[in-house]
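Excluded from the complex is one protein chain; the other protein chains are retained at their positions.
And then chain A:
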Amino acid sequence: MEIELLRTACMCQTVICCRVTPLQKAQVVELVKKYKQAVTLAIGDGANDVSMIKAAHIGVGISGQEGMQAVLSSDYSFAQFRYLQRLLLVHGRWSYLRMCKFLRYFFYKNFTFTFVHFWYGFFCGFSAQTVFDEWFITLFNLVYTALPVLSLSLFDQDVNDWWSFQYPQLYTPGQLNQYFSKRAFVYTVLHSGYSSLVLFFIPWAAMYDTVRDDGKEIVDYQSFALLAQTCLLIAVSIQLGLDTHYWTAMNQFFLWGSLSVYFAVIFTMYSNGMFLTLTSSFPFIGTARNSLNQPNVWLTMLLTSVLCVLPVVAYRFLRILLWPTINDKVRYKVRQDKVLPPTPRRVQARRTSTRRSGYAFSHAQGYGDLVTSGKFLRRTPKSRPALFSQTDSPLAQTQPQFYRTISEREEPPLSP
């Protein structure tokens, strides 16, 4: 019986259950959860909604008229039902985007870092010798790449909130789990594999059998470690730059700051003072000074960066050209609008709706005969309690209230 109900209900656009007890509300949610592979959200404002809120994957509580019961048992809470739109289309979407970008990038940088050691194993007799300086390994995730990733996952937006309301279809990638799936993970691993090959073998081949410009050593372990770690850091930083779509001042500061901190730290750690103070901890003395003044080293870094980054740029560009996602299309539109400012909108008279007909459900007699009798139009309307609070409240000014205009002429209905 339940399955029948579920199947029938899922064939409808909207289902209204009335006169349900709290337990039944929860049961409806659980029915959907159990048989459909869907994420459920329940929103409610009263104490009778608590079980439904707790049963759903995401529970949203409205604080206000009916007390704080719903709020206390919910995952998210706000003050009005209409804020649900902003929660889903703006904040939920951004949160999904940021989380997925963060995960992909984090796996990428750490896999690249690790695979380089794997390739070096073939050259060091598999003795587990690290390619990089031990201090670099310690500070890589802690200092050199921590803040830029943090700023990516805090501030990144693909389109701003106004455009998110204009194009609700932007929400679908989240529903279809497109940004981080097993497939995306495999692509990340393959990308890391390629990057690590470039980041190890190009420095290896460039440094093989060569010397400094005054004939002295440059292919010693310490110089090579410095070269490999600098190449790695530059490559992953550029990759982060490619992933960032929203460059605030903080993103810039963190990214360039982290790179500067890296150079400052290595010059400090490889200085005479540190070596004389803590000899066995800082054995790389003099390496930065002796190898970073070689054009050979910088040209190797340039080549590795180019080889790591340009294929990614080309691939993304091709994807945007040939198979643009809804995201790409909206961003393109945003760009076009910035280039040509939009035609000024006709100031709309504030009407509650542009629908030509309306429906209302009621289980009491209601005012139907009053409306159809026409008496309504000849007299000043009786003041009725408003169903929704006044839309001209100050709060409304901060919310985009209008949808994309449904023009008066006949238009085919938008796809769901």
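Methods note: a residue touches a chain if its C-beta (ideal position, glycine included) is under 8 Å from a C-beta of that chain, and two chains touch if they have at least 3 such contacts; residues count from 1.
The working rule: contacts and distances are computed from a predicted model.
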item	value
Per UniProt record, name of the chain withheld from view ["Putative peroxiredoxin", "Cell cycle control protein", "Defective in cullin neddylation protein" or "thiamine diphosphokinase"]	"Cell cycle control protein"
Option from A:Q85, A:N141 or A:T248 whose C-beta touches the chain left out	A:T248
Which of A:G67, A:G257 or A:G286 contacts the chain that the document leaves out	A:G286
Touch with the omitted chain, as defined above, among A:S196, A:Q222, A:Q239 or A:S258	A:Q222
Touching residue (missing chain; options A:Q129, A:Q175 or A:T268)	A:Q129
Candidates A:L103, A:A206, A:I238 or A:V261 - the one touching the absent chain	A:A206
Sites on chain A contacted by the missing partner chain, in the whole complex	94, 123-125, 127-129, 155, 157, 160-161, 202, 204-225, 245-251, 272, 275-276, 279-280, 283, 285-286, 289-290, 294-296, 299-300, 303, 306-307, 310, 313-314, 316-318, 320-322, 324, 326, 328-329, 331-336, 394-395, 398
